[in-house]
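A protein chain is absent from this complex, but the other protein chains hold their places.
All chains are identified by letter, namely A, B, C, D and E, in their written order; residue positions are counted from 1 within each chain.
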Amino acid sequence: MSGPVLVTGAAGRIGTVLRGGLPERGWALRCLDVVPVGDVRPGEEHLVADVTDLDAMVDAARGASAIVHLAGISGESTWPAISHANIEGTYCALEAARRASVPRVVLASSNHATGYTPRPGDGLLREEDAPPRPDTYYGVSKVAMEALGSLYVDRYGLDVVCLRIGSAFTEPTTTRQLATWLSPADTVSLVDAALTAPAPGFSVVWGVSDNTRRWWDLSAAEALGYRSADDAEPYAEALIEAHGEPDPDHPVHARVGGEYTTAAFDAENFSA
Amino acid sequence: MSGPVLVTGAAGRIGTVLRGGLPERGWALRCLDVVPVGDVRPGEEHLVADVTDLDAMVDAARGASAIVHLAGISGESTWPAISHANIEGTYCALEAARRASVPRVVLASSNHATGYTPRPGDGLLREEDAPPRPDTYYGVSKVAMEALGSLYVDRYGLDVVCLRIGSAFTEPTTTRQLATWLSPADTVSLVDAALTAPAPGFSVVWGVSDNTRRWWDLSAAEALGYRSADDAEPYAEALIEAHGEPDPDHPVHARVGGEYTTAAFDAENFSA
Amino acid sequence: MSGPVLVTGAAGRIGTVLRGGLPERGWALRCLDVVPVGDVRPGEEHLVADVTDLDAMVDAARGASAIVHLAGISGESTWPAISHANIEGTYCALEAARRASVPRVVLASSNHATGYTPRPGDGLLREEDAPPRPDTYYGVSKVAMEALGSLYVDRYGLDVVCLRIGSAFTEPTTTRQLATWLSPADTVSLVDAALTAPAPGFSVVWGVSDNTRRWWDLSAAEALGYRSADDAEPYAEALIEAHGEPDPDHPVHARVGGEYTTAAFDAENFSA
Amino acid sequence: MSGPVLVTGAAGRIGTVLRGGLPERGWALRCLDVVPVGDVRPGEEHLVADVTDLDAMVDAARGASAIVHLAGISGESTWPAISHANIEGTYCALEAARRASVPRVVLASSNHATGYTPRPGDGLLREEDAPPRPDTYYGVSKVAMEALGSLYVDRYGLDVVCLRIGSAFTEPTTTRQLATWLSPADTVSLVDAALTAPAPGFSVVWGVSDNTRRWWDLSAAEALGYRSADDAEPYAEALIEAHGEPDPDHPVHARVGGEYTTAAFDAENFSA
Amino acid sequence: MSGPVLVTGAAGRIGTVLRGGLPERGWALRCLDVVPVGDVRPGEEHLVADVTDLDAMVDAARGASAIVHLAGISGESTWPAISHANIEGTYCALEAARRASVPRVVLASSNHATGYTPRPGDGLLREEDAPPRPDTYYGVSKVAMEALGSLYVDRYGLDVVCLRIGSAFTEPTTTRQLATWLSPADTVSLVDAALTAPAPGFSVVWGVSDNTRRWWDLSAAEALGYRSADDAEPYAEALIEAHGEPDPDHPVHARVGGEYTTAAFDAENFSA
Partner (left out) sequence: MSGPVLVTGAAGRIGTVLRGGLPERGWALRCLDVVPVGDVRPGEEHLVADVTDLDAMVDAARGASAIVHLAGISGESTWPAISHANIEGTYCALEAARRASVPRVVLASSNHATGYTPRPGDGLLREEDAPPRPDTYYGVSKVAMEALGSLYVDRYGLDVVCLRIGSAFTEPTTTRQLATWLSPADTVSLVDAALTAPAPGFSVVWGVSDNTRRWWDLSAAEALGYRSADDAEPYAEALIEAHGEPDPDHPVHARVGGEYTTAAFDAENFSA
């Protein structure tokens, strides 16, 4: 378990954040993406490969102590594209872990796995109160991801932590993200927790910062060791001034998946 | 909504039961399978087609009032086989319904979607207490099936009823099936309820007979209109004599998925 | 030649019959199917695999003394489905035998390879008087199966026995099956003969019981060692009472392939 | 039935011969190949398309009075290549005919469909005495071709003539070809006969010239209207001087398929 | 020609820049990507589709006045990934333009099409002095892109402008980019020129800002109407302080493709 952490999708937005923050927490990284990462840093290993190529993934996984699987299409798309990249890709990541005896896999799930889940009348939404209710094919692929993860825990004894990530951006840019933002520092912290928690078995946790306006419960993530250091609130005044006061009854604010659950989403993207 | 019910996998075991029982409840059937059904009955329409062929499925769905989707691999298999037949097949069934404006789809899910869920200490297990915990790739495909069904309800307004079928055989042949048996008559009754329940939206229900030894709750199925007429208990004495008294702590009896969750299952089928 | 017999399609109807009967004739079985067989018996080996996966088939064939290839689509279907499952599947079975040095393969051919062949005016129909005259894509796949078998005998020195099976059911259920029935016991006997006949080279034989009403010659099968123990005649009275006296001039009775050669077959299954 | 004849594989050796000879017998040609034919002649139509593209084939077949299907791999190859080009290609040619209501198809079969058939002790070999006995995957594809042709006659009412072509070259170049040569003029004559014979139904005929040394019977071809005008014998003296007196017991001369049935064929082409 | 401009890859880095700048130059945009763009702006049309789906691309192209094709993998990858996304994708973009009668296509080529071309001893490098010399599979795909573009101009009469883009980032971050930077404003200006130049036929131009340190000639781009408004020089001092004085003989500075041509590039990304 002393090998590097294999990070798939390392050239992406979250991968870039992890490459910046995980090394200082002591993790050696083996970065895999379908394109070169670009600015190789000391101590990093690199691999260009396609996550849906099982043989390549098994090769990439050899000697790793864990896999952080970020690769895939990071939003709604056509079913064939989603099915291939996200469902087959997750199968390959987990099966590669099994074949290469990598004991732990962290999966980048998403709030969209349960996007149609409404905001609770009061209190925080716990993961166990948000069963699968996908808002998109993308969300379906995340349900399948979590199901595959669960299987590899129960059947093959891996540890699998699924992070239902909110909005992982440099900073929040919409009023919704005042609730759902996961700051770069917290992204690192959350993945670090997922990698270090003792014997997590199968675990699904929200991935958001400790935002003043959040309505997703952080107890499960904190049980893994996650400690959020950020809050989107300092951005609130400017965002509200720019975009208006959020309407709590609008689906964007009243459902886990936000705009992905709105009629406008389909009208704007899929009806032409 | 006056068209026939399109039944996929009509030549299979459950399809054959439905062909025997649904017509007398007033349903006209359009039977689809990858092989001819064999003994065409008066009033039946027939089609030989592959459920993973979307164009063929849309053609088959035109004019139907509902789809009962049974086709697929009905047990564990390799991932590529399961992924193709069961996940792509379900997508095609639902997408065909959407494109052909068929308002309702009944999906043959399975207890294996949540096979590792343990038997409750006491009382009956409700569907909402059995979130995804698949025991096999087959089970993963059923989680994906339910997720796709949920999406088509929330996003496209279909009605989708998922039946987590127990053991749909002519009669129970193992002591486990004393709990999980779904009799042929009850199979017809359950599908009939799924087809007639007013506005079910998205619904997931267990599919078992009212067995004396069952530990799956029937409230949700009954809320759809299901009334079980059978009980496996008359078979109990003979089965226990033949196979021995069931050990309630053995995974076969202590988990939803039964033998699919045992080490012997892997050892016997996948280790050669 | 002391290894087990690899049976593909072992979970199917004929596979189940063979698993019941071959062991008591001294054969150890390695059962392969795309789904688990379900009730593993002592002495059996098991494998879940897809017969169109050549690498998996070569692995499965290693150490086997023979292959009994039953897997595939067991009736008419679309051309892509038939072509893939039955033609590619047979290629894989034979090529696996060659690569793994398995000396003998028994192929489940079908009367539908020559389904349009008419019943002879008098006497019994010999195999050599029934050249390829397929009634369906399924029948074409069986012609290709026999041709592949012939090639592997002539070019690579294997022994290949093709069984043109009639109606292999528990009991006859139509008046046609009074002629074409192959009883479970005779199924076992026929496969046993195909496995034990000394140096059969390439052989094609009908697979029917010694039915009073049969019109397919059994000399070739008997030359392999087959001895039929059953006759469908005891079912005749009841079947005729139920279905009427068979019309010997109707294609169902006047052609090898029976109902597959009728206009009704296309009208019922392929014209919707 | 007044439309042109669609010739697939029109840029090949036999296609070129037919383009030279069929027009003067009154046939208008629509030439299809995967490459341009090159020297378009007055009255010819041309199409670049792949015969395994069913949609393109149906388009190409519209309005044609017949199809002469020559396209495919014209000798032994790997199974995947043969299976795709020759079996799928033949399916597409026949299915295109059916969908476009083209009433007749002439198929370029081959002696290799029955290559291991031995030369008769005396007399001429009739087609009905040469059932499938392929010498190669190529030969298997020709058995499948003939079986598909038979099916489309019996099931769909097309006329299909299969030409088991011997050695269609400008002139014979081996002593074996003294028996098997089909001269260019006779190639035209044979295809013309296959196109004009009244109601041939399903017919399989040898395609050789009236060679002094031939041992394949021409009665069936002549029954279609074929009249051979050529004989390879004038080439005999020179070929025997160059290559030696043919040994009638050597497989090259003693089997229908000639060198394709020899051990040297495998050793030279497939063992590296 | 009054329809919108179809922008493929609209959710990407360059697509985002164009969405910001093209509208104010009077262009209506139809944005296509495999994921939703996210923040739909007034006047924009949107489509989620895969550029390698020809039918979807033809649908997307209908009514467009031009296509700006940005979609694809934007750096080195495996050959199968590059071949599919970039070569097939470009074919689909151009073929869609032809079928939908869209008269102009702007292609996002790259300096990597000629990455091994050395920096000239003195003076500026003109496009015609930089024939194909790709540094990667990515570069090969850009050569194929330009070749396809050239074909569609010569054979089908389209106008096709290929932009060999340098480093299109918000600001330069390496000393190499002091020469190769294409600023956001200049990106808009360049694409605008490519869309408005009268009858460009086939044109290949560098895409860089008017950087003090550039060594790529801008005459051809300027002939299209491009006027650069930016220069990377203000970033020079800070970048040199951070990274050191650039060594003009190092491949990063001495070859068009920069680091993609270095041994380190392969060692770091492809040798694990």
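The rule is simple: a residue touches a chain if its C-beta (ideal position, glycine included) is under 8 Å from a C-beta of that chain, and two chains touch if they have at least 3 such contacts.
None of these values were measured; they are calculated from a predicted model.
Among the chains on display, the ones the left-out chain touches in the entire complex are D, E. Of the options D:28, D:49, D:185 or D:236, the residue whose C-beta touches the omitted chain is D:49. Here the missing chain is touched by one residue of D:74, D:114 or D:228, and it is D:74. From the options E:133, E:164, E:213 or E:253, the residue with contact to the unseen chain in the full assembly is E:133. Among E:59, E:171, E:222 or E:266, only E:266 touches the chain left out of the display. For subunit D, the list of residues touching the undisplayed chain reads 30, 34-38, 40, 45-50, 53, 60, 73-78, 80-81, 265, 268-270, 272.
Listed by residue number, the positions of subunit E touching the unshown chain are 79, 83, 87-88, 91, 95, 113, 116, 128, 131-137, 139-140, 143-144, 146-148, 150-151, 154-155, 261, 266.
FYI, only the chains that are shown with their structure count from here on.
Chains making contact with subunit B as well as with subunit D: C. Here the spacing of subunit B and subunit E, counted between their Cα centres, is 52 Å.
Multi-chain contact residues of subunit B (touching two or more other chains) are absent.
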